[in-house]
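As you look at this complex, bear in mind that one protein chain is not there, while each of the others sits in place.
Showing chain A:
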C-alpha cells in the first residue's frame, strides 16, 4: 500500500518534462556570459534581474498570470465561478436590489499595475527598519494557512458564489492533555466572532463551511450569555460544570469572564476613521452597498462630540471626508454615497493616511480608532504582511486602535483580517447581512470601540488529584506558552466594554475511564486537595497601563450546571461536528438542536433561535 507521498512523487516523476533545449542553451549561455562579465569587472557584476523580466507587454502579462498558479482553489473553480455567479445572485438575501445587475468587473488597466509595482518597491524601502514586534506576531506568522482546495468544488459544484481565494486562520485541534504530565493550560482571550458569521453564510448558501473556517471559540463567543456583572473591578468570572453531552466519562467546565459596562453616558469622545476598500472586487451587492448601509446604521449611535473621517483606498488612497462632527449627518452620508468601487487595492497607503488623520483628530482623553472595512483584498503594495503588522502594532502602542470589518465572500482573507485586528487591539467581525451589521455596529458598538482591558490571558492549572485529563475546546489559534502568562511583553487579546469571553474545557475526572493509559512508572504526585479541580488565573492590563493585574480563583469540584453553559455546550458540539471531529461518537446535529432548544432562554434578539435554525439546516444537509 503506497502512501500519499509516493503518489505525489510518482506523479511528479511521470510529469517531469525534459528541459527545453533552446531554453537550456540560452540559460547556459547567460550563465557563461555573466561569468565572463564577472571576471572582467568583479566590482560591477551584471545585476541579476530582480524586477520582473518583462519581455514586452504580453510576456509581462503572462508572467503575472502565471504567478497566480499556486492558488489552487482559485484556478480549479473558475469555469464554474463565472457561471455560478449569475445563478447565485438572485438568492443573496440582503442588499439593495438596484445593484444586482452589475457584472463582475473585468478591468484591464495597465497604469494601475505599474503604479502598484512601484509602490511595492517603495514600501520595502520605507519599512526597512521594522519596529520590534511583539512575540504574538511570530505565532501568527506560523499559523497554518489553509488554502482552499479543489475539494470544495466537489462538495457543491452548483453553488459557487465566487472564485474562491479565501484563506482561513486555523490550527490543528487542541489535543488531549494528561494532567499529571501537563497540568497547565494557557491561552489568550478571543472576542472575535467572524467564524460564526462565515459558518452561517456557508450554511445559508447550502454548503458546509470549510473546516478551517470553523473556530469553535468564536462560535461560542458570538452569543450573549446571562453572566453576572462584576460588582467591583473590570471582570467577574463565572464558573459552571455539566455532564458532557457526547461523552459520559467527561465533564464540561466553563470559565467565563464578564467585562464591566462603564456608564455609556460618560464615555469619552470618539474619533473614528473609516478606512474603506473601494477596489473593484467590492463592487458586489453584499460588499460596498452593504458596507454603506452598515455605516449608516452605526452613525445613529454616535454623538455630537464624536468625529468621523473617511479614507477610501483603491488604486490610490484618498481622503473622502475630512474630520467632521458626527452631528453633521448629511455631510457624512453624502460622502458615503459618493463612494464607488473600482481599481486595484492599495491598502497600505490607505492605512497610512487613515492613521495620519486619526493622529490629527486626537485630543486629550479621546478614543481613536481606525475601522477598516474590506473584502480582504488587502493586498497591493504589501510585499510583506509582517511589515504591515509591525506598523499596526506600533500605531496601537501610540494609542490608535484598529478594528476590521470583513464583507463578502470569495477572497476574504480571514487570516490577514484576524492578524491585523489582533495586532491593532481590535476585533475582526465579518458582516454578511444588515442584521449582522446591527449586532456588531449598533448593539455591541460600545464593546467594539471602547477597550476596558488589554492583553487578557487565562491560565488554568488542573489538579491531578481530581482531573485525569483535560482538553481546551477551541482557542487553537490563541494558545500561549506557559511562561508567557507572566510576561507582560507578550501581546494577547483585548476585551471591550461589556464583552464576554467563554471558554470550555472537557475534563475527565479521576476514576473515570481515560483515553490515555496512566504511566506505570510515573511519580505519583496526586496530593492536591480533593475539593479543587484546579486553579484559575487571569492577567490583564487596564487601558494604557504597562503592568498587568492578576485575578486568581480556585475551581471547586462541586460546580453546578446552568442554562448558559448548556447552550454553549450545544454550540461547541455543533462546531466540533462542522470540523468533522471524531470525538463526538454518535452525537449529531439533532442532539445539538435539542440541547440548544432546551437552553434557549429569553433570547431577546433571536441569536440563539438563528443558531438552532442553522443546526437544523446542517442536519438536513448532512443527510
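Please note the rule applied: a contact is a pair of C-beta atoms (placed from the backbone, for glycine too) under 8 Å apart; a residue touches a chain by one contact, two chains touch by 3 or more; residues count from 1.
The criterion applied here is as follows: contacts and distances are computed from a predicted model.
This figure omits one chain of the complex; the name its UniProt record holds, of "Transport permease protein", "ECF RNA polymerase sigma factor SigW", "formate C-acetyltransferase" or "ABC transporter ATP-binding protein", is "ECF RNA polymerase sigma factor SigW".
From the options A:8, A:304 or A:340, the residue with contact to the chain not on display is A:8.
Among A:19, A:233, A:300 or A:529, only A:19 touches the chain that is left out of the view.
From the set A:38, A:481 or A:598, the residue in touch with the chain omitted from the display is A:38, counting the whole complex. In the full complex, chain A touches the omitted chain through residues 3-5, 7-9, 11-13, 15-17, 19-20, 23-24, 26-28, 30-32, 34-39, 42, 45-46, 48-50, 52-53, 63-72, 74-79, 81-82, 104-109, 112-113, 116-117, 120, 144-147, 149-151, 154, 162-163, 165, 279-281, 314-315, 343-345, 377, 379-383, 411.
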